[in-house]
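Below: the structure, in structure tokens.
Here the complex is missing a single protein chain, while all its other protein chains stay put.
We just call them A, B, C, D, E, F and G in the order they show up, numbering each chain from 1.
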Amino acid sequence: MPQSWRADTKPHKFCPGCGHGLVLKCLGQAIDELGIQGKTVFGCDIGCSLLSWDFFNLDSVQTHHGRTTPVVTGIKRARPELICIAYMGDGGGYSIGVQHLISAAARDEKITAILANNTQYAMTGGQMAPTTMPGQKTETTPYGRDPETTGFPLHGQEMVASVSREEAYVARGSIANLRQLKSFIKKALENQMKEIGFSFVEALSACPTNWRTNAAETWDFIEEKMPVYFKVGETRKNE
Amino acid sequence: MPQSWRADTKPHKFCPGCGHGLVLKCLGQAIDELGIQGKTVFGCDIGCSLLSWDFFNLDSVQTHHGRTTPVVTGIKRARPELICIAYMGDGGGYSIGVQHLISAAARDEKITAILANNTQYAMTGGQMAPTTMPGQKTETTPYGRDPETTGFPLHGQEMVASVSREEAYVARGSIANLRQLKSFIKKALENQMKEIGFSFVEALSACPTNWRTNAAETWDFIEEKMPVYFKVGETRKNE
Amino acid sequence: MTMEFQPRTQELEKGYFTLFPGLCKGCGLCIEKCPKKSLGWSDVLGVYGTPSVRANSDCIACGICRDVCPDCAIHIEKKVKH
Amino acid sequence: MTMEFQPRTQELEKGYFTLFPGLCKGCGLCIEKCPKKSLGWSDVLGVYGTPSVRANSDCIACGICRDVCPDCAIHIEKKVKH
Amino acid sequence: MSKKIVEQEKRAFMTGNEVVAWAALAAKADIMYGYPITPQNEIMHYWTRMAPKYEKSFLQTEDELSAGFTTIGGVMAGRKAFTATAGPGNTLMQEPMSMAEMMRLPTVVVVQQRGGPSTATVIYSQQEVTMTSIGGNGEGMRIVYSTSSHQELYDYTIKAFNTAWKYRFPTFVLGDGYQAKMRESLTLYDPEARGIELIPPEAYVGKEGVPGKDRPPAHFRNTYNMEEELYELVMDALQDYEKISPDVAEYHSAGIEDAELVIVGHGIVYRAIKAAVEAMREKGLRVGYFRPVTLRPLPVPQIKELMASNKQILLMESSYGQLARLFKDVAYGSSTKINTFFKPGMGITAEEVEAAAREILK
Amino acid sequence: MSKKIVEQEKRAFMTGNEVVAWAALAAKADIMYGYPITPQNEIMHYWTRMAPKYEKSFLQTEDELSAGFTTIGGVMAGRKAFTATAGPGNTLMQEPMSMAEMMRLPTVVVVQQRGGPSTATVIYSQQEVTMTSIGGNGEGMRIVYSTSSHQELYDYTIKAFNTAWKYRFPTFVLGDGYQAKMRESLTLYDPEARGIELIPPEAYVGKEGVPGKDRPPAHFRNTYNMEEELYELVMDALQDYEKISPDVAEYHSAGIEDAELVIVGHGIVYRAIKAAVEAMREKGLRVGYFRPVTLRPLPVPQIKELMASNKQILLMESSYGQLARLFKDVAYGSSTKINTFFKPGMGITAEEVEAAAREILK
Amino acid sequence: MNKTTKIVLAGEGGQGVQSVAEIIAEAANEEGKQALYIPNFGVEQRGGVSVAYVQISDGDIGAPKFQTGDIVVALSDRAVRRTVNYAGPGTTFVYESGIEGIESELPQKAGRILPIPAIDVAKNEFHPRVFNIIIMGAVIGATGVIPLERAKAAVEKKLGYKFEKQPKLRDLNFKAMERGVELVAEA
Partner (left out) sequence: MNKTTKIVLAGEGGQGVQSVAEIIAEAANEEGKQALYIPNFGVEQRGGVSVAYVQISDGDIGAPKFQTGDIVVALSDRAVRRTVNYAGPGTTFVYESGIEGIESELPQKAGRILPIPAIDVAKNEFHPRVFNIIIMGAVIGATGVIPLERAKAAVEKKLGYKFEKQPKLRDLNFKAMERGVELVAEA
């Protein structure tokens, strides 16, 4: 268990097999390796990410649905010496809060935003998200998502990259490759530590509860289905 | 004067030399040429665009700041046979309402959004907008926009293109080339008429009042300064 | 609906230059764009009480001023050559 | 703060496989990922009252199960070769 | 579209959210716009399942601002459009609803109240009374039905569309998380078969004919340049609102005539009050209840009459004085003491009602 | 940071928006977050001009939701942070302020009311009283100062930061478009030179030491899993709120003792009332006035006393009963008639006050 | 006045208390009674104790939640702790007797306390999966508000599609339900 995890709130509140735990494990390891536990502030969204409100041995604030980016931006602007992390789901980041994410990227806010993409709204019981895949059944696309009426999955990482500066760090990782995901998150945090600019990591994540998948199906969804629409890699890496 | 303009509300309420008049002239001509006055609905935003609430001989609705896209989307979803236009400024479209614009593009709403980019918030007296150019003085960047603290100008048209389908029509025109601007708007409307998909035109526009420019300076700003940051052309044209 | 604005038409060599002072706000955009520098301020006041625009005989009736006027205050008719 | 979870350690040929039933939610992600198919359900119940995980002797202590566990319920120690 | 939703009356056992979806279909709603939020989600879930079968439409928007403004668009296009929300979503909904209020748009919004302030709980409260009734930067020109059972949820959701389109004020059905999530019995019916005329919608924009040729264009706005213009407009609307209020206001009461104590409450709390009052009556206590069904407008003459009758009053709500404030605004002038029992964000049981009542009666 | 903003007291003639910017500097505010909206824009304009000189920060956000939530971030980081808004911007501000209310965050928001509902006018009103005082999905645990002059705008903007940080409830300075845009004289001063202690802010997050090693981590949330948890929390906060209310509440009154008629009003309308009362007094009419400075919490004992004194009451406001509703909530129980004069979205002049008063007195 | 029977069912996520509650309430509805069922719910999709509230009456039902149940059923240690407050002098408190070391935490003031070995019975006599059907039987037995046949019909309605494929399942379920009735009768 990473040093920066708060052991006495474990087991955490995520469901069995939830990808949030893995994304936050990578984040915890990155924080440990960078030795920034003493100056990092963690913000989480409404969505299952809220279940991490007491997850870390970090000062933390759980905000409103989609509003973690501005809260964390507000903290960073007021105290630029802090390392500020905004953690959110795809609903919070790409739907209700997309104006905040885009504007933070466009203004080159010196924060790190991490977004767990589990292709639907998990906390509310599995509705369509901008990331839901064509044909995927959710509670609001009971007959499968029809791109003709609801569009294709949003390429959020690419969108964020399109409004970011060259110096920004923008990447998409996956819990299918944890070493890489951790390295992306670490680079994102370094971008902030070096005051280079905005950083953003989308993490392909899993929600076995709403996907109604067993372990094998869960891995299949993450490893085989999601990459069809969501390309893993670094889009802006300031090298 | 285009047929589709409403003559008895002219002279319109825009300032002398305002670019909104020119953008709406192109729009009026496009509507005339396409012969769609009888089935077109026009929505305008809060921002100087609201001054066009009784501009056209079209059924029109003036909405809230940034909310024209959802109002017009709501109309289109309820009455797909109507040609629906959302007209807004860069503040309404790229700042407070950017989630709506992006989401409409991502869902491939069959509407036409037209955005007048005058590099600042005009109606409220000239504050910084996402489009304000580096060094440009506005009421909230009194010492000139500093990209280090407020970011570089948002490439809104490119961002919209990045979340749109191939079939969408996404372009940037300028009042410096009215013939081209009209043709872009016409193609955008045709994309809607043919039910192909979302369409969007950003129009580089002028605000002599807040720019505090005389006629010569106004033209210079549009023709020389703006194109440095905002490239004119068609990004998605479905050909 | 019909336009009820009073036109002021100048007959010039190459065409007719019509200005509607009731529409002209005196922004000067047209003056800047005239390729012949044939436009200037007139004594006739526009809708905001500022000078409106008139053409001189250099006008070639190209219509650029008409195109760039945000208020549709200019109408140009080219004389047909016989 | 210290971890207060009761570890259950299996000594195997290549290493020590430790599971914390108080952390294991029985999701099965680790079982799927074991390259040796050496993991399976145990009679010991995990935190949600569902079976937790145990290894068999095929375990090579590669640590993949530890890495993929979202709850950090597995600890692996490789035996050092002499 | 002629397919009948409910062929004949039938008893059903379902959740309140499912009831709302059925009621909207029965009211011939055309389109729902919405954004997920607990505890209203299942309204959308049922609607999306049933909509295609009845040629109805659905749009999941990017947030509640968009849900509200697209609903406005649907209404202006001349369709029966509605949305549903709760808690922080309802807070956001105030922006579009302030526009609907100004422009007199017959939007229908179903609110399933959850705990507040802020995200709070996804469960239950009556803490959205103030906001739903008089929220936004306006004067509360809205109509709010507070339901207490699945039957009412059905009846008033149907009615809300009629009220909205008849009077052209934004109309709300105010439920709560308990009503949303619990299952109980009700009778589904086709309103027209019961002789309830369904008021047809009408287009604001996109009307017949070419504007400027065949007819003047329809131009709608919510912005005015001068205080005087705005003042006239708002006063006109307020006068309309006050004129229709007696027609719109509804209430239930029982046992008031000979009561020593009248218990006042709305929505689901009224159920506990009713049960407790019946229990106390059986035990010979002289108690009654008064329950406003419409929170905006309140049944003014009836409240005034009640408060003039010099009985003890006990007002109970799952919020901290939100009903009380609206009630006192009407009741002002009476010197009858209003005892209150406020339990923000928590349910009130019949046992609690009885205990509180006995405390006063003793 | 040690640079003194106002070296010595000085008389100034400026707009209300400029006054607010100076007051925020004098109160040692650290950072402003904001989004443009008329009539508050010039607060931002002046702040952005002055901020760099005093090492203060400014962030122009993408909308008012962001302005509110970044302000929350600034406050949680332990800085004196504030924002300013109006009208539809204030409607949006209710979302972040509901979070501030729940989490007891000392945000400071300056509201310059404009006409409503909806976009309406950019000019003036008192139509944001309800929303500012009791908006959002909460219970109105907020502190609202309604100012009436530039001097008060200065005094209470300074005070708002102290109040917010002392009591940890979101605090509002409620001005209006007239106050924002008009110019009048006032005296600028350094509060500390006048012996006003400025309460220092304190960090919620980003505190000293490594969390989990040197100290427990600071974990803040606004979401709860059970009704019971929420209920306790909200009741605790409400009790705190009620406990501090007597300390916080402020009012002005004059001529009440021998008055036949007392005129009640707040904010800029109070100026007209005061002028009219003085004029009528000169003419020998027995009139007085009562003006709450804090709209939340209201000065409860004083209102109760006033209403028990059996005088005629005339309540006047540039809205349709928003103050009246809050006032009656407190005054309930009195049988004194409250005459009202409502002019939503329009100014009220001293002449109108006098005419309305004479109507009652005759 | 109509007597309303109030039931609280509580257990761990996988124990199926919500479906038991729903089927009981539906059976009562079919029986022509008023029935009201409400689950607890919160932000977490998994984890936490699952609680169901059911009321059955001949007349109108008041608030959906209540302070004291007529029957309170708790199936895990956490469930016992969560529900002790619902037990009053008129309450029959049923709990799974397999829970270890819970005795001291049982409600003091409950009218009757009935330990039932439902887990064991399910495992040994039937199949672990019918555990919740045994509980349903226990509730039906303890309350007597709906006839067993009606409850079976409700189960049939819910699981009929499964029974079609595997007719043996029907028998298994019905037997389990009967056994549940017995368990409370015995206890």
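Operating definition for what follows: a contact is a pair of C-beta atoms (placed from the backbone, for glycine too) under 8 Å apart; a residue touches a chain by one contact, two chains touch by 3 or more.
Note that this is a predicted model, so its numbers are computed, not measured.
*Asks:* Mind giving the shown chains that are in contact with the missing chain?
*Replies:* Result for the missing chain's touching partners among shown chains: B, C, E, F.
*Asks:* Of the residues B:Ala30, B:Cys44, B:Leu58 or B:Ala122, which one touches the chain left out of the display?
*Replies:* B:Ala122
*Asks:* If the hidden chain were put back, which of E:Ala193, E:Met226 or E:Ala355 would touch it?
*Replies:* E:Met226
*Asks:* Among F:Thr38, F:Gln60, F:Asn162 or F:Thr294, which one is in touch with the chain left out?
*Replies:* F:Thr38
*Asks:* Which of F:Met182, F:Leu238 or F:Val300 touches the chain that is not shown?
*Replies:* Of the candidates F:Met182, F:Leu238 or F:Val300, F:Met182 is in touch with the missing chain.
*Asks:* Provide the residue numbers of subunit F that touch the chain removed from this figure.
*Replies:* Residues touching the hidden chain, for subunit F, are 11, 13, 38-39, 121-123, 178, 181-185, 268-269, 271-272, 274-276, 278-279, 282, 347-352.
*Asks:* Can you list where subunit B touches the absent chain?
*Replies:* 13, 15-16, 48, 50-51, 122-123, 125, 209-210
*Asks:* Touching the missing chain, which residues of subunit E?
*Replies:* 223, 225-226
Definition applied: only the chains that are shown with their structure count from here on.
*Asks:* What is the shortest path, in steps, from subunit C to subunit D when you may only step between chains that touch?
*Replies:* Tracing touching chains, the least step count from subunit C to subunit D comes to 3.
*Asks:* With centres defined by CA atoms only, which chain is the most remote from subunit F?
*Replies:* D
*Asks:* Return the distance between the CA-based centres of subunit A and subunit B, expressed in whole Å.
*Replies:* Computed value for the inter-centroid distance: 32 Å.
*Asks:* As a quick test, compute the distance in whole Å between the mean CA positions of subunit E and subunit G.
*Replies:* 35
*Asks:* Among the residues of subunit G, pick out those that touch two or more other chains and give their numbers.
*Replies:* Expected reply: 42-44, 46-47.
*Asks:* Tell me, which residues of subunit F touch at least two other chains?
*Replies:* 62-63, 88, 95, 99, 118-119, 212, 222-223, 225-226
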